[in-house]
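The complex appears here minus one protein chain, its other protein chains still in place.
Now for subunit A:
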Amino acid sequence: MYAFPFIAIFLLMIRLRKSLKFTDYFYKWNLKLNLIGWGALGLMIILGSSGINDEVAGIIGAFSLAGVLYYLHKEPIFKPYGVLLRAHYPLVVVAPIVELVYLISESFYDKYDDFFQCAYAVAFGYIYVKIATSKKQLDEIARINLRKNELEAMVAERTAEITSQRNALEETVKELKATQAQLIQQEKLASLGELTAGIAHEIQNPLNFVNNFSEVSMELIDEMEAEIAKGDMEEANAIAADIKQNLEKIRHHGKRADGIVKGMLQHSRASSNIKEPTNLNTIADEYFRLAYHGLRAKDKSFNAELVSNFDEHLPLVNMVSQDVGRVLLNMFTNAFYAVHQKQKSVGGDFKPKVEVSTKVLPGNNVEIIVRDNGTGIPDAIKDKIMQPFFTTKPAGEGTGLGLSLSYDIIVKAHKGTININSKEGEGSEFIITLPVA
């Protein structure tokens, strides 16, 4: 019986070496485990032949087993074999007790020898039962791991699929954004096209004044020299005053043309998105005229009454002026288009009228209203007019982006509002509010 702990050690070592065989630890541990295993067997044989009684040999065996288990428990690499190691505990406990009972009272032992031998055998057998069941568990775990790996492979596959789809979508979004930017640029160019005639007219007028006033000033200088020669200093001074006034006019009209060209360049340039304090009245007035002359240049029969009511106390409004200018241009062009359509259908007595007004609102806001007495907006399309690409104009005449861009500029970029009042056949009113700062 004393052999059980030694055999247990020997078998444990064989099992551990087998388990480690294909791991990196095998090289380091093979010899040690071999030595312990064969050492245990050697010790058993020595003790058996040395004449020490079997009970003491059994206790030595139990302590050897306990020592080996203690040693292995301390090594982290044997952590996974915890179940295997712990399976030896009953033997470690039972073996010395049984041997001790025998040593202390042989008669007591003999009386219950079946029980003690049985306990010994069970403690030894327990190790292998435990190993067998844990082997089953390990098999189960291995199976689960295999399944897990399969699932993980599937998940990875799906993830890769989703990632590639996401990348494709991101690519599409990028393309859409690029297209949108292009469309915005096209809309700008389209509205610039509408403007060119208006711009030409607006530049021609100041240029005529520059030419005329400089020409007449030259004549005046001749006259002034003549007056001086005559000695009529009073008249000469009067002429000099006129010349001075003319130079002032030349400068004024030069600046006017300058402003228009600058405005035109700004209009076509990509927006800087920098908000600056701007005189809304000036911008509104400028685009009001440009829009009118633009349409007039296209259709000579068109005429409308232009009414502007600008609030002189309007504070400077913090805004991206070319963007808001674009919105106003769009509103004016729409208004003129609406009155023109009505003029064409009603004809005769209809007096087209487009009105722009600005006003300070409480709460540090300003309001700008563009009102026309044109065709109005039918109820059926009222909720569609802000949608991109929606247009009532014949194909090729409108991009359908005007109001949708206006909405983006006023509501999204400037935190303002756009409201529309319109009655079909009577006219429309676009009310824009903008925060001052």
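Everything that follows uses one rule, which is that contacts are C-beta pairs under 8 Å (C-beta built on N, C-alpha and C of every residue); 3 or more make two chains touch, one makes a residue touch a chain; residues count from 1.
The rule is simple: contacts and distances are computed from a predicted model.
Asker: Tell me the UniProt name of the left-out chain, picking from "Methionine ABC transporter ATP-binding protein", "Response regulator", "RNA polymerase sigma factor" or "L-cystine transport system permease protein".
Answerer: Of the names offered in "Methionine ABC transporter ATP-binding protein", "Response regulator", "RNA polymerase sigma factor" or "L-cystine transport system permease protein", the one UniProt assigns to the missing chain is "Response regulator".
Asker: Of the residues A:Q180, A:Q204, A:N237 or A:N421, I need the one that contacts the missing chain.
Answerer: Per the contact definition at the top, the residue touching the missing chain is A:Q204.
Asker: One chain isn't shown here. Among A:A297, A:M386 or A:I431, which residue touches it?
Answerer: Counting the whole complex, the residue in contact with the absent chain is A:A297.
Asker: Thinking of the whole complex, not just what is shown, which of A:N246, A:N281, A:S321 or A:T375 touches the missing chain?
Answerer: The single option touching the absent chain is A:N246.
Asker: Touching residues of subunit A against the unshown chain: what are they?
Answerer: Spelled out for subunit A, the touching residues are 201, 204-205, 207-209, 211-213, 216, 220, 223, 242, 245-246, 249, 252-253, 292-293, 296-297, 300-301, 303-306.
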